[in-house]
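Input: a single structure, listed below in structure tokens.
Only a single protein chain was left out; the remaining protein chains are all shown in position.
And now, subunit A:
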Amino acid sequence: MQFEVIAKCHTTRARVCRMKLAHGVTMLPTFMPVATQAAIKGLTPQQVESLGITLILNNTYHLNLRPGIKVLDEAGGAHKFQGWNRNLLTDSGGFQLVSLSKFTKITEDGALFASPFNGEPTMLTPEESISIQHSIGADIIMQLDDVVSSLTVGPRVGEAMHRSVRWLDRCIEQHEKSGRKDKQNLFAIVQGGLDPALRDLCLDAMIERKDQVTGYAIGGLSGGEEKDVFWKIIKQCADRLPSDRPRYSMGVGFAEDLLVCVALGVDMADCVFPTRTARFGVALTFKGPLNLKLGKHTKSMEPIDKSCPCPTCASGMSRAVLHHIVTIETAGAHALTIHNLVFQARVMGGARDAILEGRFPEYLRSFFFDYFGDTGYPEWCVNALRSVGVDLMQGVDVPLVKGSGVRWEYSDAA
């Protein structure tokens, strides 16, 4: 990996970077769409690339089950298998073991879980996770970590953090001897739950191993924790992680979360949210999400967003047509998936330009005003951005909203 910081925000910790991997250059900060089973739902790789997307995710856990490593080996890796010749990142499968399998038991050796094929006990070790990711061949691979829900408290959190560090060493060793270090890049995952002290210990240990890892992820968040805790952990990690390594915030996808993370110094984020919500009929816009299932869109001849360059909006596809097909025709999901991916890319692309041009604080202010101006700013966003020198409340008359403050179109009344 060639990694270069090309611009920094004069106020916040935001930065623009150029990350060159084996399958091309990706400009950061960026949002990474998720192709869990080797396809962005409903789209072709050519379509995804045409949207200006240069880095996507595959899931190790899922690809290991289907199509399986043997198929991927014979295909020559996941890039060739799915026809994607841009950059690819795979997670380690640690998160899915916990979220999808009730019977996972973590031992020092690895994660013991019931095979979904025959129920037999199966062990996923850090070494195995890395070697599966070698078969997949992603440009960025993740260490196997011991994931606990972000709501977990007590000694289990510390244990998981320490184990994640020990597993990182085993992943590093497996990766070093593979001879694939020129093509594939290993990222460490900072754990430690919501406890700043544990996070610091983890950061100490992982920063010590800096020469063996090409980037860092912040894991164990986005699991229903208080937003005010979320941003503080992100800030703590981003502040301490080395500036010459990309920082990846796992599972972050709401526009406001993305921009707060960027302001705190995060370079990459992934989430299934934009593609999943598309299948449920929700279009993301700079004025908040539109739930196209609602009756109020029945007769609207407007596109989702006139200024959006995505193929859906550029073709003039009206909200009325979308209302008629979303959640019924696959074509409705495709149209919204395309739009939502472009929305995420615009939020991040806009951030890149703003940072380059020295107007990122203004970008934040105008984004939040458009997005939340009529409902109120989430208090945690205001707090988070104040911590890096941007005051959203300055000169505007917008109420503060407690809690997550997430905007949603629930009903026609909204």
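Methods note: a contact is a pair of C-beta atoms (placed from the backbone, for glycine too) under 8 Å apart; a residue touches a chain by one contact, two chains touch by 3 or more; residues count from 1.
Keep this in mind: contacts and distances are computed from a predicted model.
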Legend entry - Chain not present in the shown complex, as UniProt names it (candidates "2-oxoisovalerate dehydrogenase subunit beta, mitochondrial", "Vacuolar protein sorting-associated protein 26A", "Serine/threonine-protein phosphatase 2A activator" or "tRNA-guanine(15) transglycosylase-like protein"): "tRNA-guanine(15) transglycosylase-like protein"
Inset, instruction - Consider the whole complex, including the chain that is not shown, and state which of A:207, A:356 or A:400 touches that chain. - result: A:356
Legend entry - Touch criterion as defined above, residue of A:132, A:147 or A:333 at the omitted chain: A:333
Inset, instruction - Touching the absent chain in the whole complex: find that residue among A:111, A:325 or A:364. - result: A:325
Legend entry - Contacting the left-out chain in the complete assembly, out of A:44, A:149 or A:178: A:44
Legend entry - Residue, one of A:116, A:242 or A:399, that touches the chain absent here: A:116
Legend entry - Chain not shown, touching residues in subunit A: 6, 16, 18, 20, 23-27, 37-47, 49-54, 62, 65-67, 71, 74-75, 80-83, 85-86, 116-119, 298-302, 309-312, 315-318, 320-321, 324-325, 328-335, 338, 342, 345-346, 348-350, 352-353, 356
